[in-house]
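All protein chains but one are shown in place.
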Amino acid sequence: MANLYPEKLITIITTSMLEERLVRVFHERGTSGYTIVPARGAGSRGEQTGMDFDANILVKVVLPADRMDPVLGDLKRLIGQGHHLTIYVGDVAVIRPEKFTKPFGA
Amino acid sequence: MANLYPEKLITIITTSMLEERLVRVFHERGTSGYTIVPARGAGSRGEQTGMDFDANILVKVVLPADRMDPVLGDLKRLIGQGHHLTIYVGDVAVIRPEKFTKPFGA
Amino acid sequence: MANLYPEKLITIITTSMLEERLVRVFHERGTSGYTIVPARGAGSRGEQTGMDFDANILVKVVLPADRMDPVLGDLKRLIGQGHHLTIYVGDVAVIRPEKFTKPFGA
Amino acid sequence: MLSNLMIPAVLFFGLGVVARLIKSDLKFPPDLAKALSIYLLMAIGLHGGVELAKADMGAAVNAIVWALILGFGMPILGYWLLIVTRRVGPLDAAAIAAHYGSVSAGTFLTALAFLDTQGVAYETYPLIMLAVMESPAIVIGLLLAAQARQKIKRNAQGDGSGDAGTGGGDGRMRLGALLHEAFTNGSVVILVGSMIIGAVSLPGAMEKLKPFIDDIFMGVLCLFLFEMGMEAARRLGDFKRVGALLAGYGILMPLIGGTIGALIGHSALGFGVGGTTLVAVLAASASYIAVPPAMRLAVPEANPSLYLTLSLGITFPFNVVVGIPLYHWMAGLLAAA
Amino acid sequence: MLSNLMIPAVLFFGLGVVARLIKSDLKFPPDLAKALSIYLLMAIGLHGGVELAKADMGAAVNAIVWALILGFGMPILGYWLLIVTRRVGPLDAAAIAAHYGSVSAGTFLTALAFLDTQGVAYETYPLIMLAVMESPAIVIGLLLAAQARQKIKRNAQGDGSGDAGTGGGDGRMRLGALLHEAFTNGSVVILVGSMIIGAVSLPGAMEKLKPFIDDIFMGVLCLFLFEMGMEAARRLGDFKRVGALLAGYGILMPLIGGTIGALIGHSALGFGVGGTTLVAVLAASASYIAVPPAMRLAVPEANPSLYLTLSLGITFPFNVVVGIPLYHWMAGLLAAA
Partner (left out) sequence: MLSNLMIPAVLFFGLGVVARLIKSDLKFPPDLAKALSIYLLMAIGLHGGVELAKADMGAAVNAIVWALILGFGMPILGYWLLIVTRRVGPLDAAAIAAHYGSVSAGTFLTALAFLDTQGVAYETYPLIMLAVMESPAIVIGLLLAAQARQKIKRNAQGDGSGDAGTGGGDGRMRLGALLHEAFTNGSVVILVGSMIIGAVSLPGAMEKLKPFIDDIFMGVLCLFLFEMGMEAARRLGDFKRVGALLAGYGILMPLIGGTIGALIGHSALGFGVGGTTLVAVLAASASYIAVPPAMRLAVPEANPSLYLTLSLGITFPFNVVVGIPLYHWMAGLLAAA
């Protein structure tokens, strides 16, 4: 049977305009990577306007549990500045935990 | 450390033709939002035909555990009518649980 | 209340060039389906080049826990051959477990 | 007749088929195909509108009436054929038959290119018929499905199409919604809208549109048929899944439709060889744009790969390669008779 | 004046609106709209560049100065109007007002089509003004937002726009970043770049581009306005959410802007009827391409559906249908006076 190791998965849903800032957060917090998927939806401001710049992104980051809090802290700060982010966290398991400790772009 | 609160995450994979009906379900059941991602795949009917109208969507809804059953009930009803839906539910945790109790578009 | 049955959800993030091979794996291992979402991101090789052929896909497969290991074994083999795959596994629950036992395309 | 195959548009269709058969990795961006068909519908609509502004009212109404007859009639005939030969369940039969009431714009445009290359003149009324025929097919498809569901209920358990048929019809598309869908679907809106714009615009302004809607038209059509060739060939592979008898249906229907259409074009509408060919093409071709999504919603129990294989994988290539010159030849016979 | 409505470009705009109102499922692929606007900006830039190579330096500088005055002035005026009438909070007011400093390229192009159809000649300087006006609007929007935030702070709790206003300004766009955004946004780069290329290219080489940038231009514009009509109509539905008074603002602003623009075009710039009409259009129209994303980042607290409804759902259709012929008529009056 495959050995599996626990990690955390943060999912963020927000406007595509924030992509650059999120990547900066991941970079500064040393996550091993991130994945972005184009999305649309509805939330506290009703349905999206559908204009080009009003697209959503769904962002996924897998990282060790002990590295989660700094990332969540930065995300909270963005929310404090008036940006809209929908965030949830889940438990996942991986085959090679060492893959998720080396910062990307380093 | 960040305080996290438990929520449920329903994921639905189905034809894009059903998008409007799903949104109606979420609206009627008062979820705080939903997110849609374009997708493709294969399932009980084999691979998708690849035609425009035969695209899939992957839909995500975060909601409190006690609001899950009415949504699942409506989805089952769609399945009963002959529509194809792949549905799974998972546990997630969020920072601001109050965000997921206000109905969108209200 | 809805009766829910446990399943496993494997998520794979990799280059779109591997799509065909992944589908072959799912087919050979008799999963009941799979879902693919276009994605982009950064990982051990830094950010993606952004060229057409360098797109990522995010692949989701729901399957019974006892069928997971053969699939993970095949995926490990691809990694051994030099391909880059980010893989994580999670627990989900479904309404109709029998749906996830019939191989697709059969 | 072979000279049909020397038209670039048809050759590009063939290139698309070949690209698929040799398993080339060539792919058109999905949005390109949509953009091309928006352009083609707009161009053909504007062009038609200019002509129709000069047309005779009575003849136009006559053409519309016959378009409705074809649009309702072909699916009923097609449904009956499928039920009699018993190859598919009633719900699949309803969904498949609906496609033959509507029209394939790609086939129609290829026919125009064919006539142009042969130097054959044609009436423009078939253009209105094209716009009219999208809608009745969808309506009749729904009605056939409703009656299929009753038939299944009567037979206690039904004979199999899909794992459905249990729930009440409430979740399925209601008639009102479907009628709405039938008359407001995108293709109809572009086609009818462009026709009206073409008819009411100032001639000077229309002149400025000529390079866009006329001059580059043929090239865009080539690109479109290139992509359609790939789509058609993708479905050819499903041939075995569909079965030879059902595949035969995909050739029989256009032959029947083409003959009926030619007769109507010649006798009932009094068109020349060109116009008669076009009416035959309208009757012979099966929609793969407007009808499939409507059937997906209205008859979710039916298997989409069945109706797509037939309309796109069999009937469409048959019409492009064999049908069009054949109907042209029929039209010639009728004119000479 | 009614003849404006008989231009295909305007008619296609109307068709787009109708398609939405009847709830057609017609959708343009999102990338198509982007591709069309890249083409239009490129074509108009090249065309303008060729003309400007022959232009007078002093007149060009004069036009640029007035463009800057309009670009900074209209938002300040618009902000003041909103604050005085107290319909929205200061941050929403800042974001909305910024849109009126910039220009809607779609409106400008429709005006060109209108003048062409009427056979009215026009100066090409307004084209440089179009390129210049994108940037100041974004800058002034940021400054207004900064001052709105101070105002909110002063009033202790603020009066409501959004759930924000708490965090320090550090996360919001800093001035440097915004200035960069203002001068490097995509539309400005295509427009200014194409102008320069048009001005410096060898005439023989430009000649080869004519079929692409001139001949098919009008057709592409029709397609673009078709899609913009659908976008505009989508927002019409939000009318009630915005409220009648705010909606009135979406008509008042272009009337004020158009009048000011016409006066500047005629008196300060000394243009003829055509050029004066175009300056009025520049002042009267509101951006819906460059400014919204900038405001989204710079003023995240503001509600995007407010400023999009106003600029795209109200001001844009008003200008296309009523505004352009009206400004043309004003320009005629001024010229005759």
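In this document, chain identifiers A, B, C, D and E correspond to the written order of the chains, with residue numbering beginning at 1 in each.
Everything that follows uses one rule, which is that a contact is a pair of C-beta atoms (placed from the backbone, for glycine too) under 8 Å apart; a residue touches a chain by one contact, two chains touch by 3 or more.
No experiment lies behind these values; they were computed from the predicted model shown.
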{"item": "Among shown chains, those touching the left-out chain", "value": "C, D, E"}
{"item": "Residue touching the undisplayed chain, where the options are E:Leu209, E:Leu236, E:Ile256 or E:Leu334", "value": "E:Leu209"}
{"item": "Sole residue of D:Ala19, D:Met42, D:Met195 or D:Ala331 that reaches the chain not shown, by the stated touch rule", "value": "D:Ala19"}
{"item": "Hidden partner chain, residues of chain C it touches", "value": "15, 17, 45-46, 49-54, 77-78, 80-84"}
{"item": "Footprint left on chain E by the chain that the document does not show", "value": "29-31, 34-35, 38-39, 42, 46, 180-181, 184-186, 189-190, 193-194, 197, 200-202, 204-206, 208-209, 211-213, 215-216, 293"}
{"item": "Absent-chain interface as seen on chain D, which is shown", "value": "3, 6-8, 11-12, 15, 18-19, 22-32, 35, 116-117, 211, 215-216, 218-220, 222-223, 226"}
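As a working rule, only the chains that are shown with their structure count from here on.
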{"item": "Shared chain contacts [chain B and chain E, defined touch]", "value": "A, D"}
{"item": "Interface residue overlap between copies chain D and chain E, same or different (over half shared)", "value": "different"}
{"item": "Longest centre-to-centre distance from chain A, chain (CA-based)", "value": "D"}
{"item": "Of all other chains, the one whose Cα centre sits farthest from chain C", "value": "E"}
{"item": "Mean-CA-position distance for chain E and chain D (Å)", "value": "41"}
{"item": "Set of chain B residues in contact with two or more other chains", "value": "37-38, 44, 46, 90-91"}
{"item": "Multi-chain contact sites of chain D, meaning residues that touch two or more partners", "value": "30, 34, 293"}
{"item": "Interchain contacts, given as pairs of chains that touch", "value": "A-B, A-C, A-E, B-C, B-D, D-E"}
